[in-house]
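Of the protein chains in this complex, all but one are displayed in their positions.
Coming up: subunit A.
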Amino acid sequence: MRDLDRLIPKLVIAPSFAAALLFVYGFIGWTVYISFTKSGILPRYELDGVGQYARLFANPRWDVAVSNLFVFGGLFIALCLVIGILLAILIDQKIRAEGVLRTIYLYPMAVSFIVTGTAWKWILNPGLGLDKVMHGLGWEGFSFDWLINPERAIYTVVIAGVWQSSGFVMALFLAGLRSFDQEVIKAATIDGAGMPTVYFRIILPSLHAVFLSAVVVLAHLAVKSFDLVVALTGGGPGYATDMPATFMYAMAFQRSQLGTAAASAVMMLMTVMAIIVPYLYSELRERRS
C-alpha cells in the first residue's frame, strides 16, 4: 500500500514528462541535427558540418532579420515598460470608473496579433487610414508613410506591438502596486516625500521581481514575433521588416531549404536561452540562499 502511494505521483507525471521529453526536447535535438546536414526539400541525415550556418550568416536577409529583432525587441520592451508603468501609476490614484479604464487598457491583449496587425495595416495605410482622414479634415500636408517606407516600416511593427502589450504590463504592475504595504507609503508621506518620490524611490524599486517577469515575457514575445509581422507588413516592403521567425518560415516552407531554416531556428533558440538562462539562474540561486 505504501509502495503504491509512493508510485502514484510518479505514474501520474510520467506520460506528460515523456511527451515533453519527446515533443519539446526531442524535436529541439532533431532541429539541431538537421541544421548540420545538407537537407533541402526533404530531411537528409548525412552530416555536413557547419555549411548551413555559413550560408545563414552570408545571407543579407538574415542580417536584416537579426538587426530588426534588436530594433524591434529593444523598443518594444522599453516602450511597453514605460507606458505600462505609467498607466499603472495613473490608474492607482483611486480614480472613478477604474474598472472600466482597466478593461479598456487591457483589452488589446485579448486581441490576437493577427487582428492587431491587420487593423494597424489599415490605419497606417496612406491610401486608407490616418493619412486619408487627415487630408479629409483639410490637413493636406500631413504625411505618415512609415508602413511603405523600408527604413521606417519596422517602427510601425513596434507601434502595433506596443499598443497590444503595454496593457498587459500595466496589469502586472497594477497588481504589484496594490500589494504594496500602504503603511510604508503613509510613513514616507509623513516624512514629507511627494508622490513622485514615493513611486520612483520606494515603490518601483521594490517591484523588481514584477519588472523581471515583464521583461522576460516581453522578450520572448519579441523573439517569436511572427504573426504580427506577417499581418502588418508581410515582411515588406521588400524584406525590410523580416524577423528571424519569418525568415525561418520562408526558408523552410517557401524555399525548400530545411537545413538553413533549422540553422536559423537554432540561432533563435540561442537568443531565447541567452535571456532565459541568466533569469532562471538568478531565480534558483535566490531560492537556495
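Going forward, a contact is a pair of C-beta atoms (placed from the backbone, for glycine too) under 8 Å apart; a residue touches a chain by one contact, two chains touch by 3 or more; residues count from 1.
Here is the rule we use: contacts and distances are computed from a predicted model.
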item	value
Listed names "Cytochrome P450", "NADH dehydrogenase subunit G", "Type II CRISPR-associated endonuclease Cas1" or "Probable sugar-binding periplasmic protein", matching UniProt entry of the absent chain	"Probable sugar-binding periplasmic protein"
Touch criterion as defined above, residue of A:I41, A:I95, A:L137 or A:I190 at the omitted chain	A:I41
Contact partner of the left-out chain, one of A:A119, A:A240 or A:I275	A:A240
Which residue of A:I34, A:I123, A:L147 or A:A171 touches the chain not shown here	A:L147
On subunit A, residues whose C-beta touches the chain left out of the figure	40-43, 55, 58-61, 121, 125-127, 145, 147-148, 150, 233-234, 236-240, 250-251, 253-257
